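Taken from a larger complex, these chains appear in their original positions, while the remainder are omitted.
A, B, C and D are the chain letters, set down in written order, and residue numbers restart from 1 in every chain.
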Amino acid sequence: MQWLERHVPKIVLAPSFIAALLFVYGFIGWTAWVSFTRSRLLPNYDLVGTIQYERLFASPRWEVALNNLFIFGVLFIGISMVLGLFLAIFLDQKIRTEGVLRTIYLYPMALSLIVTGTAWKWMLNPGLGLEAMVRGWGFEDFRFDWITNSDMAIYTVVIAGVWQASGFVMALFLAGLRSVDGEIIKAAQVDGIPTHRIYTAIIIPSMAPIFLSAFIVLAHLAIKSFDLVIALTGGGPGYATDLPATYMYAMAFSRGDIGQAAASATVMMIIVFAIVVPYLYSELRAKHD
Amino acid sequence: MSGILDIKGLYKNYGATEILKDINVGIDKGEFLVLVGPSGCGKSTLLNCIAGLEPISGGAIRIAGQDMTHVSPKDRNIAMVFQSYALYPTMSVAKNITFGMQVRGIDKATQASKLADVARQLQIEPLLKRRPGQLSGGQRQRVAMGRALVRDPALFLFDEPLSNLDAKLRVEMRTEIKRLHQDLGASMVYVTHDQIEAMTLATKIVVMKGGIIQQIGTPHEIYTRPANTFVADFMGSPAMNLIPARATPNGQGSMIEIARDGAEPLRLIEARHAGLEGDILLGLRPEDMHEAATRPGTPLQGGGVRVDVVEPAGADTYVVARLGGKEVTSRLGADTKARTGEVLEFGFDLSKASYFTPETGERLA
Amino acid sequence: EPQAEVLHWWTSGGEARAVSVLQEEFSSRGGTWTDMPVAGGGGDAAMTALRARVLSGNAPTAVQLKGPAIQEWYEEGVLADISAVAEAEGWADILPTSIAGHMQCDGTWCAAPVNVHRVDWVWANKAILDEHGITMPTTWDEFNAAAETLQAAGVTPLAHGGQSWQDATIFETVVLGLGGPEFFRAALIDLDMDALQSDTMKAVFDQMRTMRGFVDSNFSGRDWNLATAMVMNGEAAFQIMGDWAKGEFLAAGKVPGEDFLCASTPGEGYLYNVDSFAMFTVSGEDNIAGQNLLAELIVGENFQEVFNLNKGSIPVRNDVALDAFDSCAVLSSEDMVATSDAGSLLPSYAHGMALRGAQAGAITDVVTAHFNSDMSSDDAVQMLADAVTNSM
Amino acid sequence: MTDATYPAQKQSRALQIALRWGLYLMLSVFAVWYLMPLFVMLTTSLKSLEEIRTGSLIALPREITFDAWRTAWSGACTGVKCEGLQPYFWNSVMLAVPAVMISTILGALNGYVVAQWQFRGANLIFALILFGCFIPFQVVLLPMARTLGLLDIAGTIPGLIFVHVIYGVGFTTLFFRNYYVTIPAELTKAAKIDGAGFFRIFWSIFLPLSLPIIVVTVIWQFTQIWNDFLFGVSFSQAGTQPITVALNNIVNSTTGVKEYNVDMAAAIIAALPTLLVYVVAGKYFIRGLTAGSVKG
């Protein structure tokens, strides 16, 4: 009984931990293994060395995908965080219509991208959407044709991505804001701290854990953004907006080249590891002193 | 109209409950107002209203001559110590204290020197790098004090700032606050439940009960001439004895008759007041009931009463006896001869007595 | 009693109605049809689901599969043998040989063909052509000349959607048109390095660059049907697209030959996209019976006729009467017979008939990258060779 | 003598009002931005196909028709059946509700352990679980299919629930842990003294404090699961396909005729339950749940 009681926390955590070991780390290991094989339509397990990685890094399309991941990742995470935070702070100002606005900011999450992508595609299309509309108002020189421009198209993906995810980040921050002790805010007010400083210096630092949540969610979305690209640009023009996730999917499922997909997945995991682990380390470390 | 703070007809409700009712009080520059009253009487709420942290339901608040009723807290130029400390959890102690200065753009050197000063005063120098979570209760309270003390506002608001400190530190802090008040001529509103703090610090005391001000006066006035039995009972520890008695006019003064257990009533002469008649409450502080033997020279009127309880407490001994059908406490010296069950000859100092009507508790004389 | 769970990606409108014909027929023969439709990405999503199903040991009975993918799955050892049905029905006699080849794995029959889509079509708005005095081009030079005329007149010559498969569709018609059937076979079926790096291939890329100039500036990411709508609405003159585009015209009430014109793309040859069903190894008598029945019905005359009328394609069987079909379909059918005899009946690479996924994808990557940038034809050819090598 | 920034009240009052207006303006601008695609979708869904083909895509409908909505709900073909989204709706509900509940509860418990019952290695375990959030789903598809086959829940709703719980728990744990670390440890201490055990403290003290984060978690999980397509399409079979697969079947046919109005209506219909969750759950974004708990 005593023993059981002392170990309840561990027992509670155990299933998730074991599941993670099996279904995350086990599968990562599996993927790593497959990346050293010649698997095509279905996985096979005969090792052939690093040939898949050689192919991967010889592929110009993968290079584009990686570059895009960095552009997209940085902008998407950065903008969504900032926007989400600001919206949360704004909504926290005893706004009368909070419920409505919150739902409006959140709803993009609810819509399946396979269709919203179409709507965005139209809006971003210079001939149909915003450009045409603004020109229609008489601004003949207005140009907004990023989606047709190989160099700029990735930024339209950022726009749609931010549109979809920032609302959720807002909700996350809003929950965080609501957990901050009101007395402390009062103390700061009396201390003569202007509202913006109260947020930057007192509330936001105490929400550091919530930032971690937001970051992980956004990073996850950035890395796994698949629907977004497929629906909005289909990876185009050309493969200018390809991301590792779309690359991997294409390799694994439309091209029957599972070994190649596994190699790209492994590289992706390594990148994620390199970015997330230091952050996690510092974040979880700080809680201890 | 008062100089620094002027509260007119202030009301405050939480929902349907009235917490503060028709509060009118003001202080001049350099005054030290102490708010006292039973737990839950609205002291913190009043401070919050002054600070602008709670919207008020009626009335007006002027600070330094300007109407502040609708001004946001940060523009009221006040410093406040919260009963619940409200430290910034993510900042170090030093940062907690200097943050306000930093925001105000005070230069680094001044910040550092003020911080050093305050840390010394509050004896928290070794703690400056810690987070609030790593402090003891008293240490947190001192940091909260520090945050206010580095400021130089029009008005300080202190909500029980010393309640978690040990006696020694408390005395020292009290002295610091007093010094602050005197040297800088700072104006203060101070909530405390410590009588000594109230008495030694205040230039003006406000006694509240249930959101209503009972009496405003100097510590001496409040202590010696309480406006009603509530104030009499509340201020002073142990409380003023309120002894049921009968008064009859008697020449220039009145004769006060007090029932005694198992003996005939005690008869005392009140020489100062002539008008007393009928049932009254005689208010007498424990220290105004002496052991007749120890003070033979003084103009005390004596009487023997059987002692029920003798409670030694360091320098004093509290002796409880029954008078007028009630327990009456007297504060005697540590070397008192009083013994439980024996009759002790008391000396009553009626020159310090107060008189109240039993019905409303209002002061008669 | 026969049972079949059928994984396919014919989900909407005409397609679904078409396949429901099969379902009805199947039911009327006492079978139980379990529908498992998965649309998206030209069957990518369905293939994903299929893989998961196969790996979890729960493969569907029949799966819409086509081209070399049939052989690939066969090599994984998961396809069933339906030779018994094929022989009983005499498929060898009624199917064009090149198409029959796709249905056979190591000499046994493992899939049943459903229809033939022709890919190398040019669709045109008749009113526009008439207005500018243009006839359907029969060579790429004619096409270019016509396009230039139109462009000068302010009409977008070519309606196109900038999605990689659409780019690839144009590309293969150009390869066929400029290089001829032999070249097409060498380059896009046999992946002959010399062919891929030849001057002809450079010319193909040059033509692609020219075509890029005929496209309006908003083409990127446009759905094929919106491009079709441009032709229909007179915003553009031509579209190069498979015969499913006809469905859009017909759905809008347009009449072939009057409102719009159809013609094969310049050059000889015929690029086909044959849909088919492969049968997966399943257990249970009911399922096997279902497989056989399904195979029989799919190639059966009735289904071939009704289905293809709905779908806009033509029957695989050469013995189906075409009375009910429109003029474009009749043309398609005639061409099929002719090219089949001439040996220029060729599988479409853009629609996964000619190559395995990895190679087809590698080529498409280069084609679409070239089309959407200012890459030179020399570079493109080099890249093409590299990509193909890399995909092996 | 007094502090540097001394106020000028009259002006500050006017400023306050101006700021307030600015705030509302800003919020409205963002609202418009967020609503734009919905506007396009709504208007399109109310147009006839004819109008879409011939008119501008981004314009108010000339004539409003609800046909597309009707078709999307009960008439659109998603294969040989043309019953719209309706039949798939319940699959999704039966899948999403338990999956959301299980993963939320697990996440809450895990987060509670990691935040308030630290034991040696707890943070490491947390980090390991967390890292699972990043595994690309495409990667897990094939091995998971095999696993489901072995567990004999391939193609079933429980199988799908299982998958969603496994890959959702990383997030739910993350959300709860990061919310619970901000709750003062004194509460746990007090409850321990009161004799409450692990679960009791969780149930009586922490859950009631968790409303906002439960909302966030439910929103996230419900959205993720309801909108999931990849798992839905891979691990279902005929009869258990979720609504996204149906939506995809309506929208994504390659060579069929595109009915944008039906597509858009279908997308909005498919999103309705999620929207409902947002509206209902949103009420529980309550301020100051910890008010008065501890001082300091």
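One rule holds in what follows: a contact is a pair of C-beta atoms (placed from the backbone, for glycine too) under 8 Å apart; a residue touches a chain by one contact, two chains touch by 3 or more.
In this text the structure is predicted, and so the values were computed from the model without any measurement.
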Point to revise | Assembly formula [one copy per chain kind displayed, counts for the whole file] | key: A x1, B x2, C x1, D x1
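Keep this in mind: only the chains that are shown with their structure count from here on.
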Point to revise | Farthest chain relative to chain D (centres taken as mean CA coordinates) | key: B
Review point. Where the centres are mean C-alpha positions, what is the separation of chain A from chain D, in Å?
Key: 14
**Study point:** Separation of chain C from chain D, taking each centre as the mean of its C-alpha atoms, in whole Å
**Key:** 39
Point to revise | In chain C, residues with contacts to at least two other chains | key: 40-42, 45, 48, 51, 54-55, 223
Study note, to complete from the structure: Where chain B touches two or more other chains at once, the residues are 72, 75-77, 84, 87, 104, 151
Review point. Chain pairs in touch?
Key: A-B, A-C, A-D, B-D, C-D
Check your understanding: In their complex, what parts of chain C are in touch with chain A?
Key -> 40-42, 44-45, 47-48, 51, 54-55, 69, 72-73, 75-76, 162-164, 216-223, 356-358, 360-361, 365, 368-373, 383, 386-387, 390-391
Exercise for review: Quick one: which bits of chain C touch chain D in the complex? Just the residue numbers, please.
Suggested key: 5, 8-17, 19-20, 23, 33-43, 45, 48-49, 51-58, 60, 117, 223, 225-226, 229, 232-233, 242, 244, 247-248, 251-252
Check your understanding: If you look only at chain B, which of its residues touch chain D in the complex?
Key -> 66-68, 70-72, 75-77, 83-85, 87, 104-106, 132, 135, 137, 140, 151-154
